[in-house]
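Once you've had a glance at the structure underneath, I'll fire off some questions.
Selected chains from the complex are presented in situ; the others are not included.
Letters A, B and C mark the chains as written, and numbering starts fresh at 1 in each.
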Amino acid sequence: MTMIDLDIRKRLGDFALDVSFSIPGHGVTALFGRSGAGKTSVIAAIAGLLRPDEGHIRVAGRTLFDARVGADVPIHRRRVGYVFQDGRLFPHLSVRDNLLYGYRRSPLRNRRITMEEVVALLGVAPLLERRPRDLSGGEKQRVAIGRALLAQPEVLLMDEPFASLDAPRKREILPYLERLRDELRLPIVYVSHAIEEVVRLANQVVVLDAGRVAATGTPEQLGERLDLRPLLGEFESGAIIDAQVTAFDSQFELSTLAFEGGVLRVPGRAGDLGALVRVRVRARDVSLALEKPAAISVQNIFAGAVEEVFEDSGAYAELKLRVSGTRFLSRVTRESVSRLGLVLGAQVYLLVKSVSLDHETVSTVPGRANGGLRHGD
Amino acid sequence: NAQGVTVFAAASLTDAMNDIAKAYAARSGAGVRTSYAASSALARQIENGAPADLFFSADDEWMDYLEKRSLIERSTRVARLGNRLVLIAPAGPARRVEIRKGLDLAALLGSGRLATGDPANVPVGRYAQQALTFLGLWPIAEPKLARADNVRFALTYVERGEAPLGIVYSTDAAIARGVQVIGEFPPESHAEISYPMAIVAMHGTDAVKAFHTFLLGSEAATVFKRFGFSVR
Amino acid sequence: MLTEFELQALWLSLKVALRSVAFALPFAVVAAYILARKRFPGKVLFDGVIHLPLALPPVLVGYLLLLTFGIRGPLGGWLYDAFGLRLAFTSVGASIATAVMSFPLMVRAIRLSIEAIDLGLERAAATLGASPLDRLITITLPLMLPGVLSGCVVAFAASLGEFGAVITFVSNIPGETQTLPLAIYAAVQNPDGDAAAARLAALSLVLALSGLIISEVIARRARRMLGGAADE
């Protein structure tokens, strides 16, 4: 099933929006792009707040808009949960009533996200009786997130929802969104400038530039596209490896993950035994050696072969490496490539520090319910 | 208010009618409801079905208006009260002028204005216009008129020194402080000043007739005189 | 302290003004909403009709009301035949006159408030599943409260002071339609009435001031409630 099928054109003053993309399966779609690229406009069109001049919008099989047949579902029937870039809390309602505004209007049978859950997740319990004007910036943002979630949406639109949240809070919310994505199979469209967030959460990334789609693909596909660097900035390349939790060492608190080609040891409890997880191994966290080093702190050392070498214009080179069925990326200096003679087919050892595989890079597999392992490509 | 009588009376009759209503209530035990406004407003209201039993107008014009439309009991129309037109000036050393043709009104007014009711719609103004025309003074007076909506304010203009002269009824001048009567207009200079009253058509119940009769009686006449009206 | 007459006028004024505000409010909210939010051909005309009572002399408005709602008028006749309802010459009629006169003031205030509301909030409510009516009730109405309050206060004060339309439409009947301004009018008919008029005017002021104070208190609460400006 196609989750989002969008093809719209709209003029806004000098700015022309002409965006068309189609996202397969369910999961999280990240809209990425520079300021003014049209991200908010696209989200607003999905929510029905911006009426395209032409085109159509279909989400999870529902046609929300189609200029040709004159379809235009009214905003309040679209069942989108919209976290606005600019908050938009209701100033005359308490935090509690803000949170419950959409909840009270949601069909009973849809109520899967509860107030208790959201209040605990967002840490807004002490704020419930306050008015929005007495909240700090981050507190407002949390309430806005909670309000959208509690509306029991059929699609969640989030416009830079974490821009002013502190890291520990983000760490609590991200896994929750992952759960929504996986357990409720809730489609999420997400705008963020923080690559780590996007990479962690997104199944698909749509890169916008000046009102047009510059690229679409999985985070890893885009991460490999050097031509997108000026748009993506520090979008770090890396390989996505799907693996299964096979053991947990409670003394050192390390999990062992089996993937096609070996095992990875990662800190903390990555999941229940047998759980499928996804590990993002950043290219820059992979060092290469011609001999297997001994007595080194690096725990994950694999033998592999160089599949491809991209030489950047700068100091860097990026290599694709194959470790049996699995592909890794490594980012080293061009100098190292030359010094170690890393050419196509060269046999190397990959050194992956365990500490680089923290909770930001290990997460439950999006689309798990879609079935089976997916191999990092 | 089945027993009571409702009287629509010109605003200038307010005080006199209030006293009479009191006296009537004391004597007969029947209540009298009053409504005071401009005669024009009252006449229009009667035309539009106002619950008035008796209309007491400040001039004939509006009574004629109703009579033409058969809205009053023609037979009960009585020109009950009369009044006189006087020339007033702010209080001060007493002075008199003789009001006659050739009176040097321009000199008396100087750069000031002559306060009176608006000849277009206030009875006192209309009488003043007639009188001034009769005396040949209208061309001098007209551009200098300060046309008040109500005699009361014509009096005030003079009292406050805004206007050096005013033309009002003698009844008003009599009770006003701050002004003095400096002349009286000859009765022949204007139409007879008359306050007609009549019972409203279809309202000629016994109670109304009884009050109508009371108004024509001597007790009412005493009250009217006390307020300076001439009674006919 | 107060004479019965004064108490009566005071009480009546309060009743007329409050009822007038209550009458006008729902219509004013609807009219203001339409003016603030809708675009349609003839909008300016609609706006003009609403402002009409402001731009015409009150007496004329009262007269038009009399012609329309009088028992012989098209609407008044129908109301009487169908419901036995009489508006002219009743305190309900007085409320209607003041409601009509203060209507444009109310609409203006409410409209201003609606125009100050951030449309983004209503859109946010829409994304949360609120239908247009729901949005109106839960977001727009509460947020326009300052304007509604301000409109009510100004309409209340204007109703307390309304004279021309009232006296023309419902006449000046003590206990029924004689509100404070009409009583003041009756009092000033007599040059001796100044003291009485002053007392009545003072009453009117006290009433208006009470309304203001109450509204300020409510407004302050409302501002808190609306999460508006306080000292940071």
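Note that contacts are C-beta pairs under 8 Å (C-beta built on N, C-alpha and C of every residue); 3 or more make two chains touch, one makes a residue touch a chain.
Remember, predicted model here, so these are calculated numbers, not experimental data.
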Only one copy per chain kind drawn here; the full assembly formula is A x2, B x1, C x2
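Note that only the chains that are shown with their structure count from here on.
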Among line, ring, star, complete and other, the chain touch graph is line
Of all chains shown, smallest offset between own Cα centre and global Cα centre goes to C
Chain B to chain C, mean C-alpha position gap in Å, rounds to 35
Expressed in whole Å, how far the mean CA point of chain A lies from that of chain C is 57
Rounded to the nearest Å, the gap separating the Cα centres of chain A and chain B is 91
For chain C, residue numbers touching 2 or more other chains are none
Chain A touches at least 2 other chains through residues none
Chain A partner, complex, touching residues on chain C are 118, 120-121, 123-132, 134-135, 138-139, 142-143, 225-228, 230
Within the complex, chain C is touched by chain A residues 47-49, 74-82, 84, 86, 88, 90-92, 101-102, 105-106, 131-134, 147-148, 151
Given the complex, residues on chain B that touch chain C span 6, 8, 11-12, 14-15, 33-37, 41-42, 44-45, 47-52, 150, 152, 155, 159, 172, 175-177
